[in-house]
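As structure tokens, the structure follows; a few thoughts come after it.
With one protein chain removed, the remaining protein chains of the complex are shown where they sit.
Now for chain A:
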Amino acid sequence: LRLIHTTTAVQRRNVGASGPEKYTEAFIKKQIEEFNLGKRHLANMMGEDPETFTQEDIDRAIAYLFPSGLFDKQARPMMKHPTEIFPEQRKIQWGEDGRPFHFLFYTGKQSYYSLMHETYEKLLSAQKYQDQLIAQDLPLQKEKRNLAGSRWLTKIELEEMLLERLSDDDYSRFIQLLQKLVALPCSDIEEKYIQKFSKEVPVQMQKVLIEPLQHDERGVAFSTGEGRRKTASATAVVYDNGTGKMTVNGKDILHYFPVLQDREQLLFPFQFLDRIGKHDTVCTVSGGGRSAQAGAIRLACAKALRSFVTEKEVEFMRQAGLLTVDPRVKERKKPGQEGARRKFTWKKR
């Protein structure tokens, strides 16, 4: 049997994926020149001064010229400096004669091992300094670094810095070495070096303002809160010195929410703070369905209760998820499918 007629597709072997495209330096340089030219053109088009055209101005101009309704910001048209767009890549590590530049090239992980060597050198120098101080009988400096507010780089961040892959083991060894270095009484040089590998932990998310209690004509303290869940929006006014009654849109909760599950949702904030029979609530709600309205009222009540309660309990509520807006909304139906996820019935033929 001989194969007479063949197509080029069959002849061509399966070319395996050759990894991400490699950009040459010349290519990147050309992109940068094009970007700068484009920037000046854009500034001209918008009537601004090309010399003082910043990246923010570029973003605004592009958003104006190419309006897009896509939800994903990364999918919209953008014009940024090529270094932000093209990922950093290693230049060729060897010269024309084929000799590698770095002395540790043949280890395979040259940047990692060179980093380890550097760090160890710093460690040795710190120990030498310590020995010197002991020999001179000088007091050892003990400046407590603030470890609570900082963290080490993650493995991914370190990989980005070194531009080569690391294994978990390598990463943990590096961190151990850093910690050992930090444990010694350090001097200034090491501080600067260590700061390269540590990051500040953001203290806390934006401090949400808790409104103070207001008082109405009778002198009863009350506070308001708003909540949303899946197209339902609710406002709740929680009064102090109450009997635990709740009214929704003028009706009692037993009439408005005949289902037990909805009433349990309403009960949750009060039960969490052990204040079931202490507050009266008046709520208004619109939109959404039965469950969405219950969730919206729950959020509104929890927000209103923040004013009645200590900060620690507010933190507890936040961790319990009582104060977070539920981001789940109805997923969009896609073309070619019957619903958001459901596909059409698959017929074999």
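Just a few scattered comments:
Note that a residue touches a chain if its C-beta (ideal position, glycine included) is under 8 Å from a C-beta of that chain, and two chains touch if they have at least 3 such contacts; residues count from 1.
To be clear about the criterion, contacts and distances are computed from a predicted model.
One chain of this complex is left out of the view, and of "Small ribosomal subunit protein mS29", "Proteasome subunit beta", "creatine kinase" or "Calcium and integrin-binding family member 2", the protein name its UniProt record gives is "Small ribosomal subunit protein mS29". Within the whole complex, the absent chain has one touching residue among A:70, A:138 or A:254, and that is A:254. Remark: the omitted chain is touched by one listed residue; of A:244, A:289, A:321 or A:339 this is A:244.
Seen across the whole complex, the unshown chain contacts chain A at 244, 252-255, 260, 263-264, 267, 270-271, 274, 276-277.
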